[in-house]
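In this view, the complex is presented without one of its protein chains, the others remaining in place.
A and B label the chains in the order they appear, each numbered from 1.
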Amino acid sequence: MSLLVLDTLTKSFGGLSAVDDLSLAVRAGEIFALIGPNGAGKSTTFNLISGLLAPDRGRIFFDGADITRTPPHSRAHLGVGRTFQLMQPFHDMTVRENVMVGELFGHTVPKSLPAARRDAEEICELVGLGHLLDRGVTALGLADLKRLEIARALATHPRLLLLDEVMAGLTPTEARQAVASIQGIRARGVTILLIDHVMSSIRDLAERVAVLNFGRKIAEGTFETVAHDPAVIEAYLGQDEADGSR
Amino acid sequence: MTGRALVRGGLLLAVLAAVVVLPLWVNRTQPYYLQLSINVLIFATLALSWDILARTGQLSLAHAAFYGLGAYTSVLLTTRAGLPIVAGMAAGAVVAVVAAVLLGVLTLRLRGIYFAIATLAFSETLRVITNQVRFTGAATGLVAPPLLGGHRPSQYLVILTILLALTLVSWWVNRSRWHFAFTAIRTNEEVAAVMGVDVVRFKVLAFAISALFAGITGAFYAHVFLFISPLEAYSLAVSVGALVAPIFGGLYTTAGPLVGAVVLRAGEEVLRSTVQRGYPIIYGFLLAAVILYMPGGLAGVWASLLARIPRPARRGARGEPAGS
Partner (left out) sequence: MLIFGVLRSGLYSLTSVGLALSVGVIGIVNFAHGEFLMLGAFLGYWLFVSYGVDPLAAIPIGAAAIFLLGGAVYRLSIRRVLRAPELNQMLLTFGLSIFLQNLAIILWTGDPRVATVSYKAEALAVGPFTMGVPQLVVFGLAMALTIGLYAVLGGTRVGKAMRAVAQNRLGASLLGIDVDRIYLLAFGLSTALAGIAGMMITLQLSVSPFIGLLYTLKAFAIMVIAGLGNINGVIYASLVLGLSEAFVEFYVPQGGGWAEGVFFFLILVVLLVRPRGLFR
């Protein structure tokens, strides 16, 4: 059962094709990875799915419903959540308050303030931020900021979670923790679509992988299949393959 | 109730009592102070209503537009259509809200300086049109019927009521889920949207509330000072004052704009007696000084003073303004 279907999605910016005729389907409950060299159109795809950009052509289906014209906040209500690569916490608020925004507004039925506060604290505990609830976000380190990103996205109780380069900049230990967390999230019934460059983590996590280059999908399949695809290898030629061991 | 809360509550009550009683009492011997108080309250209402819009990150230079629209609508309806002043003021508020919703929707995609310039253009366009068109009295202006027969003490109570209502709205907004929505939108609209915040709705709502109070205050102003013209009603000085006070006093709070307004307006009175013209120079100076040296405004200074007093850790500091 496909939770997310992208149908011939196209988006260009002033003549440059960022996403070109992209079609793919993500099955409910799986972990799907989107990889490709820099500038391949991965972030644009995320922006299209979450509703921050409108496609020039093509459609997006979520759980069978056409959400191509749905505004971003409604998509959040339907169950599409995402993190951002350039972490952008709400810097005027504490950690708890950041997560509360998601709890308060991420559902079709509005939650009360006390309930939102409780649930936000629960999620923070879950991702390991329980001891930082009252801290201002400007004091957080990289790994904690990433946890906050995930916590915020989880606060909207998504059915599909878009993870945007969560592995970047993490030490190997932190990366392993992150992989475990993500698997834990999936175990709770959340479908995951992730973008990343850290190949070792992708190999551990993803059941299926799609490769983008210049906005087009050039390969799709298991990690092993894709890793040996000549077109993929060629696309990455000249790319520093040490990306995987950053 | 904790000791601190009691002290706070008591202080608030004392201030309220003073604000209500003092000017009226002094009026018996020195009517000047009642007049000044009315001016201060008008200014405070403009400042606080501007701040509400600012909480969504929309720093508008169009506040005078809503003020002027409220004034002109009310005067036109009461003089040309014979409506009672109450109806005129209500209509003024409605027209201001409609204009605000329009402007809000039109400027949804504009950010920062673009937004500011567009709102300024909106306000100034209104001024030019009003200045040219005979129906609105052109440059000569319009004469307005007096509110409550010109009885200053009663007028004072009216503006006080308006300000109190606005204060309650502002206070409620800051304690409710709206605070989260506004702050999220102000910090990062896209992230807020993706987390389920209906950005359009909240931005336009903020515009509407802000304009409602600006409009009704404009109408009040018209019926108290009995004369309006495009130069004053749509004056850039109104918009400037409305933004300097919150910045000076502390953005995104309820007390900040109010304290800022009172201090600034009182200071202006002092200056006006010494420097005849060009006293707004102090606004320019203060604005620059605050941005350069005191980004939190008075509220920021107050907060940093409080922070030096050791006390048990509570919720993190809220409402850091533009300088952080």
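Worth a mention:
Just so it is clear, a contact is a pair of C-beta atoms (placed from the backbone, for glycine too) under 8 Å apart; a residue touches a chain by one contact, two chains touch by 3 or more.
Bear in mind the structure is a predicted one, so any value in this text is a computation, not a measurement.
Taking every chain of the complex into account, the absent chain touches B. The chain omitted from view is touched by exactly one of B:G10, B:P31, B:P84 or B:G284, namely B:G284. Residue positions on chain B in contact with the hidden chain: 59, 106-107, 109-110, 112-114, 116-118, 120-122, 124-125, 128-129, 131-132, 236, 240, 243-244, 247, 275, 277-281, 283-289, 291-292, 295, 322-323, in rising order.
Everything below uses one rule, namely that only the chains that are shown with their structure count from here on.
Computed from the mean C-alpha positions, the centre of chain A lies at a distance of 42 Å from the centre of chain B. Those residues of chain B that touch chain A in the shared complex are 176-177, 180-181, 183-184, 186-188, 190-200, 313-320, 324. Residues of chain A touching chain B in their complex: 50-52, 71-73, 75-77, 81-82, 84, 88, 90-94, 97, 100-102, 104-107, 110, 113, 116, 134-136, 152-153, 155-156.
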